[in-house]
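Only a single protein chain was left out; the remaining protein chains are all shown in position.
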Amino acid sequence: MKDFTWTPRTDLALEAREMLSRKVREDIPGVVVETVEEEDVVITTVNITNAEAERIMGKGQGKYVTIEAQGLRDKNTPLQEKIMKKLAEELVGMVELAKNATVLIIGLGNRNVTPDALGPRAVEKIVVTRHLQDMLSPELKGGVRSVCAIAPGVLGITGMETVEIVQGIVSKVKPDLVIAIDALAAASSRRVLTTVQLANTGISPGSGVGNKRFGLTAQSLGAPVIAIGVPTVVHASTIAIDTIDTLQEHAPFARYFKSMEHLSDNDRKMIVSQVLPEVLGDLMVTPKEVDRFIEDIGVLIAGGINQAIHPHIDYENIYNYLH
Amino acid sequence: MKDFTWTPRTDLALEAREMLSRKVREDIPGVVVETVEEEDVVITTVNITNAEAERIMGKGQGKYVTIEAQGLRDKNTPLQEKIMKKLAEELVGMVELAKNATVLIIGLGNRNVTPDALGPRAVEKIVVTRHLQDMLSPELKGGVRSVCAIAPGVLGITGMETVEIVQGIVSKVKPDLVIAIDALAAASSRRVLTTVQLANTGISPGSGVGNKRFGLTAQSLGAPVIAIGVPTVVHASTIAIDTIDTLQEHAPFARYFKSMEHLSDNDRKMIVSQVLPEVLGDLMVTPKEVDRFIEDIGVLIAGGINQAIHPHIDYENIYNYLH
Amino acid sequence: MKDFTWTPRTDLALEAREMLSRKVREDIPGVVVETVEEEDVVITTVNITNAEAERIMGKGQGKYVTIEAQGLRDKNTPLQEKIMKKLAEELVGMVELAKNATVLIIGLGNRNVTPDALGPRAVEKIVVTRHLQDMLSPELKGGVRSVCAIAPGVLGITGMETVEIVQGIVSKVKPDLVIAIDALAAASSRRVLTTVQLANTGISPGSGVGNKRFGLTAQSLGAPVIAIGVPTVVHASTIAIDTIDTLQEHAPFARYFKSMEHLSDNDRKMIVSQVLPEVLGDLMVTPKEVDRFIEDIGVLIAGGINQAIHPHIDYENIYNYLH
Partner (left out) sequence: MKDFTWTPRTDLALEAREMLSRKVREDIPGVVVETVEEEDVVITTVNITNAEAERIMGKGQGKYVTIEAQGLRDKNTPLQEKIMKKLAEELVGMVELAKNATVLIIGLGNRNVTPDALGPRAVEKIVVTRHLQDMLSPELKGGVRSVCAIAPGVLGITGMETVEIVQGIVSKVKPDLVIAIDALAAASSRRVLTTVQLANTGISPGSGVGNKRFGLTAQSLGAPVIAIGVPTVVHASTIAIDTIDTLQEHAPFARYFKSMEHLSDNDRKMIVSQVLPEVLGDLMVTPKEVDRFIEDIGVLIAGGINQAIHPHIDYENIYNYLH
């Protein structure tokens, strides 16, 4: 597979940790994990606090919050609203914003490739206000920060690295915060379209569903960057690797094997490359109803951002902007 | 997986035969296979001629023609036009049509689920003429048969079985031929969006990408039915099974196994169900650029049908209807 | 203009009456009008009760209910929900439905021509249940009637008259009620996308935005037909005629005219045909935001129908199906 990379198979810090062997996982000194479970939601915070932890995890230093709710794939408006609020709360907890701050929202990904279109779809639902600042009444101004938003398109369509476009815009708009929304790849199919990850690290080269070689980070943009991502696919290689792991781990199959514990990473890679020859370019595994799920979760992400940035607008009014 | 069915993993007769063990494959008396290879196209005809062959192949008696061209996934207009013509020729060879025949084209599948939308997209490009018959000049009438077309939608959206809708329409329109266009599932990812299958058997219950429990056949409709299909996905289970097969078949991995030849179908099924828990409903594996591929191949299918049905319209004019 | 018809310029019975001269209007014995005004909604019922009234009005005998709310063009969720409920109430008042009735919903119009796409868009939001009847628990069955729905496409795309397709489907499904949803033309631009008309007359030849020459009526289908329509355009000719009328009716311009009261219908028609030469085929006047308005009002129509047919599902649950 053209862009096949063995590690990481996931854009989620949570999964990067799960994929380590138990022994390694419990011994990394620089990783702090905290989990809060409710009836239908699990919120996990992973803090990567030093360079060694960064190396082992394959994720940059910073704070990663994962909000998981299996029910999101059912049509369940109350749960969607609950997760929207959780997202708003976590977002507020991640950055301090002055009342008169300007926020730039970037919707990453290709709007014409459904599983990669989460960013552009979410951006369409953002309550954009920067151009209205002069028209707002004084009492509204308190609750309505200056927000602008763009879905710049992907390299193959624009001929420009996303970071070039965003740097150009940042140089004119001078935002106090950049929020980048992106579709991610997960290692486990049950996290697809059920999980939202926030990270205060920005977006690093090589992550995301598409082929994004740039970084949108505080360093490249000169403003803090929060990344909000949702896994929309698992790579086909994940299915192959999961199959091998299942063979190894499940007792009923043990009788077939002389020894699987010695199956080297290199041999795994060979098997995967046998199973997934290069013919299809980017093969992806995604649920059949991905069109509808992307629509729903785009509304959820936008709603959470809207609530976090414009806290004094009541929820009913925010909701009006979303449909 | 909800609708998981062990056999067949493919809607292509060609692949159903490939999946048999060599010994079985070469011994089925009622299956006649013929292959014509050109530089960039392979055309394979599979004739299933008796009940025993039908049982072993898991496909109904009849003629299946498969046109394969790996180049179709590249942007290659001359190859697309060549395959369009091959499709027209095969279609003409499959059925005899009177000059004044009426043809009803059915675009199966869900237009809102991209990999299932091939039928509805192709139908949009069909040159529909039934309503113009009274307006055609006598010299045009010779080359323009009466064509009508509909994409009726899927059961979950209409609440009606497709066969009910089509039977109702057939009772009013009384076509001499029905052509049904559908998205298929393949066993091999390299056949996805590179292969067109024509079959004079119609469409049988259970085939297709979606959950289609009906049959569109000469028996149910009272008119001959030709099915034209293109694989747009492989099931995620295929990746898992391919992984197991790769482990078994490749010598470099042999040292890991005590014995794999005894891996029972039941154990395979267990492994697959471990790897693919039910969480995602219908997981599918499809190329990232599926939106564009579906558009392109929809034009190709419609173009082939248009040429076959309206032979005296020159190609240039046919092409005008397609974009 | 190709399909230019002088009378009627409107599909709304309400406007057909307004367009009559005051003298005629107040003297038609067979027309009964009733108006209920609330703060932000006006509901008008026009009953056409005999053949003479039918001739003068240019609309078939029957009951027409018009729900008008100027606020619908603003983003106003509470008003949309209110109109949704009014629509459900009027629908319930128009027809008696047994608990086990089957209802067939038809979305008329061309899904690829935005202002004509109201029917197809609304049908996508209908809660379809006919295929689930065997799966429903007994307590749910009381509130969930058997509903099926289709958007059959227009003549130019299918080659079939809509009435042929619908008759075919009706012969299989045998519904107790047919509801047809369509985009209409209004005479006045302020009624565009602010007004919903229900009629128990079905749909007669020649009405609607597109060129629909068929009738969907109790007579042609063998089941009662309720038509639900929303004006999405005014014809360009309306603008021209309004201009002439304004010139005539407004005192400030009187000095320009020798006499306008004698401007014959024929001369009006000549002026309009001068202003609107045939070059553009079907010219239409529509608001710029028509894409969004059609989406919103499609949800409203579907929501009203869902509430009327499935009364024992609580509103929250119905709403879940709509987004």
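Order of writing sets the labels: A, B and C. Residues in every chain begin at 1.
Going forward, contacts are C-beta pairs under 8 Å (C-beta built on N, C-alpha and C of every residue); 3 or more make two chains touch, one makes a residue touch a chain.
On a predicted model such as this, the values are computed, not experimentally measured, just so you know.
K.L.:
Out of C:V192, C:L221 or C:I301, point to the residue that touches the absent chain in the complete complex.
P.N.:
The single option touching the absent chain is C:V192.
K.L.:
Can you work out which residue in A:V33, A:I165, A:A218 or A:M270 touches the chain that's missing from view?
P.N.:
That would be A:I165, which touches the missing chain.
K.L.:
Please identify which residue in C:E26, C:E96 or C:D267 touches the non-displayed chain.
P.N.:
C:D267
K.L.:
Tell me which stretches of subunit C touch the chain missing from the display.
P.N.:
70, 73, 112-116, 189-190, 192, 209-210, 236, 239-240, 242-244, 246-247, 250, 252-253, 255-260, 262-263, 267, 270-272, 274-277, 279-292
K.L.:
Residue-wise, where is subunit A in contact with the chain that is not depicted?
P.N.:
112, 124, 128-132, 146-153, 155-161, 164-165, 167-173
Please note the rule applied: only the chains that are shown with their structure count from here on.
K.L.:
From subunit C, which chain is the farthest off, judged by mean CA positions?
P.N.:
A
K.L.:
What whole-number Å value describes the gap between the mean CA coordinates of subunit A and subunit C?
P.N.:
44
K.L.:
Can you check how far apart subunit A and subunit B are, centre to centre, with Cα atoms defining each centre and the answer in Å?
P.N.:
Roughly 36 Å separates the two chain centres.
K.L.:
How many Å are there between the centre of subunit B and the centre of subunit C, using C-alpha atoms for each centre?
P.N.:
40
K.L.:
Which subunit B residues reach two or more other chains?
P.N.:
112
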